[in-house]
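Complex shown without one protein chain; remaining protein chains in place.
Let's turn to chain A:
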Amino acid sequence: MSLLTDEVRALEGRTRVYTAPEPFGAAAGRYFGLAIGDDNPLYSDAEYARAQGLAGVTLPLTLVCETNQYAGLPMDHEGYPGHTWGLDIPGTRQVRGGNSYVFHRRIRPEDVVTATWRIEGVTEKVTGSGHAMLIVMSKASYTNQDGELLAENEESLIFVALEKSS
């Protein structure tokens, strides 16, 4: 039985937009650097950053794609407070495929981020072991309060059927 039902096909084009209630803030970047063990002074030392031609400290590049800070959502029952599509595909397990990031410029503490998520496409394939799988491709575009494009993030979610295709 195909996982690619009319209901699933109708997901294409679905969009969600989140705007952060405040600027990103330098502390968010410094905290992230500390958490991942990245002590690059670009994220913590304004004088060093200016010596490289930047206006001041910037945030670690991938943070905007990893954080839920902008979403302003409550935690769900498992503790997750970020964007999801709320997809429930019966008879499948969900795994993450991967990400493709494009960074247009460094994120600055004063940037107020708007994230626009969109489902770009839904396709079906069969795994080598004969299980159907549904691949949901989403894209987030991150802009700031002046409409500047900061980064883009394409993400694949995979729903693998628990039983083999008949």
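Basically, contacts are C-beta pairs under 8 Å (C-beta built on N, C-alpha and C of every residue); 3 or more make two chains touch, one makes a residue touch a chain; residues count from 1.
Methods note: contacts and distances are computed from a predicted model.
Enquirer: From the list "ABC transporter permease", "TonB-dependent receptor", "MaoC-like domain-containing protein" or "Sulfatase", give the UniProt name belonging to the chain omitted from this structure.
Expert: Per the UniProt record, that chain is "MaoC-like domain-containing protein".
Enquirer: Among the options A:7, A:47 or A:78, which residue touches the chain absent from this view?
Expert: Once the missing chain is taken into account, the touching residue is A:78.
Enquirer: In terms of residues, what is the contact footprint of the unshown chain on chain A?
Expert: Its contact residues with the unshown chain are 28, 31-32, 34-38, 40, 42, 48, 50, 52-55, 58, 60-63, 65-69, 71, 75, 78-82, 95-106, 148-150.
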